[in-house]
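Just one protein chain is left out here, and the rest sit where they should.
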Amino acid sequence: MSELRVLWMPLAVAGLAVLVLLVDVLAPPDRTARTGRALGWLVAAGLAGALGASFSVDGSGRAALGTYDGGAWTTFVQRLVVGAALLGALGALDDVAARTPKRQGEYWLLLLASLLGMVIVPGARDLVLLVVAFELMGIPLYVLAAYAKNDRTVDGAQSRAGEAAFKLYVVGAASTAVTLFGLALLTGMAGTSSLDGLAEAPATPLGTLGMLLVLGGIGYKIGMVPFHMWVPDTYEGAATPFVAFLSVAPKVAGLSVLALLFVSGLGVHRGAWLPPLGLAALLSMGVGNLLALPQTDLRRLLGYSGIAQMGYVLLAVAAGDAMGVGMTLFFLAAYVVTNLGAFLVVHAASGGGRGHGLDAMHGLFRRAPFLALALLAFLLSLAGIPFAVGFWAKLYVLLAAWRAGLAGLVVAGIVLAVLGLFYYLRVLQAAYMIDEEGERATPRASPALGLAIALCLAAVVGLGLWPAPLVDAASRASVDLVHPSAPVARR
Amino acid sequence: MSLASCLLLAAALFCVGLYGLLARRQIVAILLSIELMANAANLVFVAFGHYRGGALGQVFAVFSIALTVAEVAVGLALAMLLYRRHGDSRVELASEMKR
Amino acid sequence: MTPTTLALTTLVAPASAALVLAVVPGLRSRGWPAAALCILASVVSLGAALGVLSGCLADPTPSVLAVPWLRTSSVTVAEIGVRVDGVVASMLSVVTLVALSVQVFSLGYMHDEPRPAFGRYFAYHALFLLSMDVLVVAPNLLQLFAGWELVGVTSYLLIGFYYRKPSAARAAVKAFWVTKFADMGFLAGLLTLFVASGSFGWDAHLAPGTATVVTLLLFFAVVGKSAQFPLHVWLPDAMEGPTPVSALLHAATMVAAGVFLVVRADPLFAQAEATRTVMLVLGAATALFAALLALVQTDIKKVLAYSTCSQLGYMVAALGAGSMIGGFFHLTTHAFFKALLFLAAGSAIHAVHSNEIGDMGGLARRMPVTGGAFVVGALALAGVPGFSGFFSKDLVLEAVEGKLASLPWAALLATAFLTAFYMGRVVVVAFFGAPTGEKAERAHEPGWSMRGPLVVLGVLAAGGGVFAAPFAHLYGREYHFEMGVGPSLAAALAIGGFGAAYLVFGRAKGAPLPAPLALVDRVAKTSIVNRVYEVGYRRVALALADGLAWIDRYIVDGLINLLGYGTLEAGARARAVQTGLAPDYVLAAMLGVAGLAVWAVLR
Amino acid sequence: MESLGFGILAGCALMSAFAVVRSANLVHAVLWLGVTLVATAGLYAMLGASFLASVQVLLYVGGVVTLMIFGLMMTRRHGDSGPQIEDVRSAPAALAAIILFGATAWAVVSTDGLDAPVTPPPAVGPAALGRALVRDHVLAFETISMLLLVAIVGAIVIARRKDPGGAAAAAPASAASVAVPKAAE
Partner (left out) sequence: MNEHLLSVIVGAPAAAALVVMLLPSSARLGIRLASLLGAAVSLAGSVAALVGYDKARGGLQRAEDYPLVPALGVHLRFALDGWGGPLLLLTGIIIVAGVLASWTLGKRDKEFFVLLLVLVSGVFGVFVSQDLLVFFLFYEIAVLPMYLLIGIWGASHEVRAAGPFAFVWKRFKVGDKQYAAMKLTLMLLVGSAAILVAIFALYLQSGAHSFDLGDLAAARYPRALQIAAFPLLWLGFGTLAGVFPFHTWSPDGHASAPTAVSMLHAGVLMKLGAFGVMRVGMVLLPEGTRFWVPVVGAVAAINVLYGAFCAMSQTDLKYIVAYSSVSHMGVVMLGAATLTAAGWNGAVFQMVAHGIMTGLFFALVGLVYERAHTRAIARMGGFGTVMPGVAAFFTLACLSSLGLPGTAGFVSEFLVFLGAWQGGHLFWAIPGILGAFVTAIYVLKATRAIFWGPGPSEAFHDLADARRTEWGALLILGTGLVVLGFWPRLLLDPIDPGSVHHLARILAEVAR
């Protein structure tokens, strides 16, 4: 029984997936977009319930022969991904209902399956489980990326969702192969697949090679340079509400794997992984910010900005201590609400059917003041402006990194952040300063989408004003994973 | 035959697959290359399992095979999708989004 | 009332008038009430000033009432307040008296102005009186500087009173610029003084070098304010203001502030012989130079303006020679007769609507009071024996005599002759002879508001010599007059000058210049000093400004823009990497993997 | 004997792998992949993983290769025989492959004690493997079942030609309902 208690979150998600499948199969086939939306609401309600329950259910302890651990760390990450899924579901709800009114179950099943992978990942204490869960997370995303494959835009262009999915897929499949090869070397040399055992294995060239290959594999999922190139294309081609989810949840899971594997498991070999990770972080910040500058499609812009954001959070991971992990979690929490919100606003604002270019934002302040306000908050948060949660996120990450001796990277990050401001402000410029009177339609966010955006907005502003509770929670979660007094090998 | 020779063979297979992955332009060919790479990884699992003992190597290989199969299924579906869209399955056709 | 209270009254009265005019809406624009208020304030000030004077004559002990004004590190750096002593009492009386006369005169002179302008005019006057009083009663040099600057501003406002007239606007700004330029010296002097002595008082004992520096810096300000060569250029232009303003500021009181400063800071100047020598030379030179320029002017106000420069040169020379009382007494008499001359000239101008002496002629007959006043003023200015100017000039000459091989003395004597000559010219051409135009023929005496001040000032200009003894008393000196060689010579030159003027111009129509003077005229017309400033402003300052602004816009800002441009360009160029081809993406990833592998084995 | 067998199988696997990535005909490439997989299965058997070897042959050669050929047929036009190897990218591809191989080989060589136990430990039989799969790694096992389900559903979703009942045109616009201003009409 206690096993089930520990495993309650994966079980809940799996159960929800099954429930959705059943409802979809059993419900009468003549559904319209309107009635069909109920399924989406069911998913959202279920996720909300799970999220709420996570605050009262104590899932701590080991399960499944020690391959799964449900402590504070796991719960924290689970809350993040479930929250992201909830917001993503609310955002996608109408889109899905409109696109495939009769087959909505598929979308939700795939989403929930991916989520199932994500909720298992932080709890996994065994590499087999970890890699399987990680793939469970990944494969549905390929499918979901292609979900809008039959769309046609107003000007008749065919959907690019297929291309988006393919780019996601081909880099992903290659990375999976690399990951597997690396894992084979790593576990082979360590003789065990348990994370605790990895920490005790001595360093060998082959083991180190395996470890770094795994790093590359995970780097793909979080869009770390040079594994990032799918990001802008996929973000541009896939359905925006899905991209909102794609841009945050897998990154949370990916970074939690990094923390699990590298900080907690392989922390003692920090000397081996720190330099490439640091370099990747630097490159991510640089490439992401620099290439975002000339973008005119909002989704590409946010894609590149997301690459840069990953660069920042990698700094905290690179710190390699409890504080770094805690700040990673805080950053991720902030990133989830901010980036998801930003994508949802882009989605809602482009409702006039004029695409996702910067010009789709023109006059937004007049056409949809609420969306404009939300966009302002999200972009400022991404830029790291005070009293939006993104500021604290960036601050903590940089602070943790500097504390761990990465001052040079921190300075580079701070300088590059200014570039970021430029392109975020350009979006604001389009939304607030440029206006062609009466030309565009008024986008009106549907209730679900509006609710999702409002929730994100509330979180961005609320946590920006009062970040202390989240900082404390993140710190507790990190301590659960990495004991602050644990001997961490410094370079 | 030794662990080292198995590993070298696996590395060679992996790298041949890598070459194919990068150099081929047909989507199905790319999938084949990925299969090669995964296969190389499996060989490493099994080799370590054989020389170091324990079921882990084979377990991992089983899971790995399953993962790969699942991936290939999705990959082939994507290939078909792109073929329908472009009337061909060369990867460079799927390059409408860039820069 | 104690002397300090009385002195304070001289501040409070015009200050209240100015404040009321500033804050009560509509009062100023009604005109007459404003004028009445200001004149009332001036009357009160004059009364208070006379009270101070009488108090000081009875008991010349200085008394001070001051409060801390600036505090730093909990130490008072500067105080403001009032100080009453002989110097203050005498200067205060002169200032308030002249100011009141001018204001009363203005009632008539300005009555054609629109009412708001009329009110504004008197508000400026109240402000001016306040500033001047602040300067005079200052207990330290800092407050004196404050007043000094404030009179500069009111002067600017009054010169620019006809602000719609471009020449007036230019003149006002020029006056401000030139005096402000000189004031940098004052400020620097003050700072040096404070750093050297720890206070802004004028009774500090300084090291000889410091004293020279401080006094030279202060004197630089005097050169500007008192229109000494080469910073005299603003004064003739300042005649663009209404004539009573010229009388008040640019003849009688404000320009004398420089002289007052030197008198006030005499303890400092006494420590700096070098500065005094400079003053002596510069004063004498200015006196002669300005007198020459006055010779060739045809604008009656310009003549008087250059004459003012010249007379200020006298005063400065006297101070340079170390004679405070000489400088100050000449200041006093000059205030009376120059104010008289200007007001009389104003009356004449008012009558004929022209400044040119050629347009006047025979005015004495049609305007006896004005003519009489002007003649009295001219005689006093020329230093004809018996008139006030004679006594004050005598004091100056006496002080200068023998200094620097008597060259300054000679220059001043020559100036005395020239003074008489050009004043004679004006008197002969403008007030005697035949009327030269219709307007001159129809000219008539102005109203009593204008005649009254003429009479009062005329009396003072004629008989001001009697003040010599009491003023000397106030300064703690004795005054004896002896008709020695010097005074006789000066008297002779003055009378000779008038005679020569009558001979040259008495018969001529208009005011043709004799041949030697034509040369002076040509030199004056080139206005070489003005040209130098013009070049300095346009070719140096403005060019420098334009150059710097260009650099700022196109180099400094350009570099910053270039940085942004470079970044954006780099971003745009780097986009090419994102080819859109999935194999390239994989290639990048796999090169990354290869890199990781290399790092793993090479580490 | 053992080394000879290994050598033959290894040679087979490598040669066929090269053939996979170099053959101009895709059908041949798929078949060559089958050869590689079978050779690898042989190696598994030599490495004491006979169960795995059979899985390999059945699943891969029977499943994947068939799947591949099927896919190939679905995505090929008649007379499609353009160059299969991209010339431009061939060099960097080889470079990456060689670097990676060099690094891995170097790591293998420089890792001490790879072959420390001279006599291999007893082979893991199907029973032990089964226990490990459904006991030690039960959670992973359950997870991968979900994974396979999702993959099937996903493949169907992607490959399906039409989404029944879906708004075919301008679908993304529908999420946010559009209120067209009257003036625009």
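Points worth noting:
For clarity, chains are labelled A, B, C and D in written order, and residue numbers in each chain start from 1.
Here is the rule we use: contacts are C-beta pairs under 8 Å (C-beta built on N, C-alpha and C of every residue); 3 or more make two chains touch, one makes a residue touch a chain.
Small disclaimer: the values here were computed from a predicted structure and weren't measured.
In the whole complex the chain that is left out makes contact with A, C. Among C:27, C:150, C:469 or C:492, the one in contact with the hidden chain is C:150.
Interface note for the absent chain: among C:27, C:187 or C:529, the touching residue is C:187.
Within the full complex, the residue among C:40, C:169, C:274 or C:570 touching the omitted chain is C:169. Hidden from this view is one chain, which touches subunit A at 365, 380, 385-387, 391-392, 395-396, 398-399, 402-403, 407, 410-411, 414-415, 417-418, 421-422, 425, 428-429, 432-433, 466-468, 471-472, 475.
On the side of subunit C, touch with the chain left out of the figure occurs at residues 68-74, 77, 116, 145-147, 149-150, 153, 156, 160, 163-166, 169-170, 172-173, 176-177, 180-181, 184, 187-188, 191-192, 194-195, 541-542, 544-546, 548-550, 552-562, 564-565, 568-569.
One rule holds for everything that comes next: only the chains that are shown with their structure count from here on.
Across B-D and A-C, it is B-D that has more C-beta pairs touching.
Note on chain placement: the centre of subunit A and the centre of subunit C lie 77 Å apart, centres being C-alpha means.
The geometric centre of subunit A is 26 Å away from that of subunit B, both derived from CA atoms. Averaging C-alpha coordinates per chain places the centre of subunit B 96 Å away from that of subunit C. Multi-chain contact residues of subunit B (touching two or more other chains) are listed as 7, 14, 17-18, 21-23, 25, 27, 30-31, 42, 47, 52, 54, 56-57, 59, 63, 67-68, 70-71, 74, 78, 81-82, 91, 94-98. Shared interface positions of subunit A, i.e. residues touching 2 or more other chains, are given as 128, 132, 135, 139, 142-143, 146, 149, 165-167, 170, 174, 178, 189, 205-206, 208-209, 232-233. Taken as a graph of touching chains, this assembly is fully connected, with contact between every pair of chains. Contact residues of subunit C toward subunit D in the complex are 583-584, 587, 590-591, 593-594, 597-598, 600-601. Listed in rising order, the residues of subunit B touching subunit D in the complex are 1-9, 11-29, 31-33, 35-36, 39, 42-43, 46-47, 49-59, 61-63, 65-74, 76-84, 87-90. Subunit A makes touch with subunit B in their complex at residues 128, 131-132, 135, 139, 142-143, 146, 149, 158-160, 162-167, 169-170, 173-174, 176-178, 180-181, 183-185, 187-189, 191-193, 206, 232-233, 236-237, 300.
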